[in-house]
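Note that one protein chain is taken out, while the other chains of the complex remain in position.
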């Protein structure tokens, strides 16, 4: 294995200084397995992925890698460096409000037409041609005559790298969160390798996120081919790993997640050695069963339900303290839900407006 | 005319205090004309609409109104009161980043099915039934079991009021901007009444804004009916008026815009008296010809092109000063465009990242 | 005991709406003991004091109070309601940057002159006269011809209430913090009543905080009198209680702190019943031995030292991860201090600029 470090310029600041991202490329001596792209910290406060990449690189030094691995920590320098008060305001572009993870390119390819023109190709050549088409679409977007927004430029440059890999991992965290995985429905077996107890099974809809930007075009191609009677597995795997809470660096925990990723890479043949996944129960639900619960009133919040622990219907979710209403029955309101769920994450602050997204919970959970 | 003032609660703050909006209802003694809904200041820094409503109410006291008029200034109290430094951070929800004017409800009505069930109604009854359907859809959204976000609740409550009117005006401003109007293509003749020189003709696509949330469902119904062979004009009019620059209150200029609105209301029969529109040239382009130009580099910006004044291709648009590159040919870069345009607005700050939206310009402009 | 609730207007928002604070007044039937003023949440994210006031009021219903108690939760509505991203930006005025707890009035009284004019008074009358002088000074500030800043007005209105009490408690929290108490040196014995393990002994210097604004003028008077040969104890007690971490509501923990406050109030004769303080070791250091440690480099932070637990010199304080330097000996830097200390609080975010205040630690700690 050889390691190369590069620096990618993805923008310029108002002072004129370059916005750059460090890139580590681990090159297999004899690449036989799939290639991998891993990025972290696209949301500025979600820093733990950097620690996971650190642990992963340290461990990979001890393995024989059979596929090239590109690692992109600190993927959003503007978002990471943007403090507002004591916290990192890293979820959206401070100028436009656009979520940094909704900036990836929706390719505007006419699939019917494209496949009509390429259907005589065998699978390998077809994949090669389609990948080329995706990359050209990214390049074309980056070179628009009218320019391109700061966040879109960063995203499409990252996406261009990711399109070149067979496996794409985007490392995120929730606000106050247990670990969970966004996994496309066609790839559910992959969820049994990561050290992650909860999985969201997502459909073939592009909403702007990195993982979707990678698998959706291929999934759509695969489905279109199927409709014409030709079977081809989706040739890429792309996941978003939510590695606990934001504003947290924990090296030991990062090692656990690095080992989960290694287990998956081992399974996929990216490393020659066998790394077994952790033996743990794993659960899932469909994305339509992943519910956002918004606070029905404003006030101070005591979060009662623990993330990652099943909560029965009617059990206490949170208390809302309204000290201004002391002496009435509204001074303390206990909130609960009408159905069983697993709370996955809750809001980061202890006070909310009416309507703030208080908890996200999985319902209709099943073991996988 | 009778005037009623109400206060609408649209949320609760973390302290528990109500978020409220003042509402003025001008009731016609004998309502024969269309009803009107006018709101202002949905983006927190875009305050001039409040001054226009002030001037409008003062003038309306001197007219005979034939249709009920609802006026909602200060429509976004959270956005208006959210300062960040010396300016108002009022364009998006400070927690989520969502643009306050992209929060309106996309009705999820199966038009084919709905029309099939209602096609025996005459136009009047059909309109009544469809309006009821839109209002119920709003109510249903507001009463979701899982709650509703802060911004969506505010928007849908405003939208519910607007759906009850025949004419809807949403008063905004640009950052540094000349006056311009967002006008649906079917209603282009309305543009000749307002005191606004530039008009954007917008298609039947819902993007989340107030005006679209009002006219799109009706336009879609009208087009569906047309496809079945029945003609019905779109029975509502909805416009976004961009009244110059944000962070500006100018009472005299507000009077000019109030008179333009009165000219339109006079034309529509909302007031009994004749108010003539200002005799001025008016220009338009299609929304697809409204271009965003993003800064190709980071730096300090001298805005050279004046908003509202035609700019020939290759004429200077802006200078980008890069004092850090003094002594090279990149210390001062003059930007220009490859085609004729009318700059409509430019960015509010004098320094930009690479990719910041520098100017929005109309191309392929024609007189209307 | 009778309970009265009032609402104090302390400002107006840009929308024109009043900024108000809820005030609870618990009136003794026969006031014989000292009077008390307790406020909470002057820093917007430091919400736990509201829960402590809630628990305190619930408990006080069961006691006989001998002194009037004024409780002011949610004391800074602007700060509490100002979100920036998912957190509360509540430490400073968003327009000016001024810390909300540095806005209290430094009385500009010529002590030598004042005492010369009042020295014939006995202690009771002297105290009465000086209190009147302090209150008039506040009123005069509030009525300045040139107006008064938003934050200063709020602070001086709170201060006016606090000046009327004999005991003043200002409930705060740290960012990520153990419980600690700011206590003036003359009042050190009070520290043995609260449920707080660490105490900072502060000198007679006014820096703008509430507690100082209350005790400094009296301490200065007392010291001046002493210099003239007349002894008078400082007749007021004022403390800042730091009740753990910000962005946290925990009702059970709030009860523990409420009981500590009751123990102090019991000792002072504010309640008739005996409430014993918790038997626990308590430690202190002088304010000059309370050290801020600033990060010597920028990067991602793993906080290793636990707040509230003694840390020997050279033991690990924190790791700074610099993933961009992977492969060098600077990828992971372990920070430590040169002397024994007790870390009291650390920064809230897991990434820092060079120079960010990483930890605050007590040195030269002794048991009290």
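Just so it is clear, A, B and C label the chains in written order, and each chain counts residues from 1 on its own.
Operating definition for what follows: contacts are C-beta pairs under 8 Å (C-beta built on N, C-alpha and C of every residue); 3 or more make two chains touch, one makes a residue touch a chain.
Predicted, not measured: the structure shown is a model, and the values here were computed from it.
Contact with the undisplayed chain is limited, among A:1, A:14 or A:142, to A:14.
Screening C:147, C:203 or C:269 against the full complex identifies C:147 as the residue touching the chain left out. Of the options C:51, C:78 or C:105, the residue whose C-beta touches the omitted chain is C:78.
Considering C:14, C:304 or C:368, the position touching the chain not shown turns out to be C:14 (whole complex).
Not every partner is drawn; the one left out touches subunit B at residues 3, 5, 22, 24, 45, 47, 50-51, 53-54, 57, 73-74, 80-81, 83-92, 175, 246-251, 300-302, 319, 321, 323-324, 326-327, 331-332, 347-351, 353.
Where subunit C meets the chain that is not shown, the touching residues are 11-17, 19, 78, 91-93, 95-99, 145-153, 291-300, 322-325, 338, 351-358. Where subunit A meets the chain that is not shown, the touching residues are 13-17, 20, 74, 77, 80-86, 88, 94-95.
Quick note on the criterion: only the chains that are shown with their structure count from here on.
Over half of the residue numbers found at the subunit B and subunit C interface occur in both copies, marking it as a same-residue contact. A comparison of C-alpha centroids places A closest to the centre of the full protein. Chain copies subunit A and subunit C are related through a rotation whose angle, from the C-alpha fit, is 180° to the nearest 5.
In terms of their C-alpha centroids, the spacing between subunit A and subunit B amounts to 35 Å. Computed centre separation for the pair subunit A/subunit C is 42 angstrom, with centres defined by C-alpha atoms.
Among the residues of subunit B, those in touch with two or more other chains are 13-17, 95.
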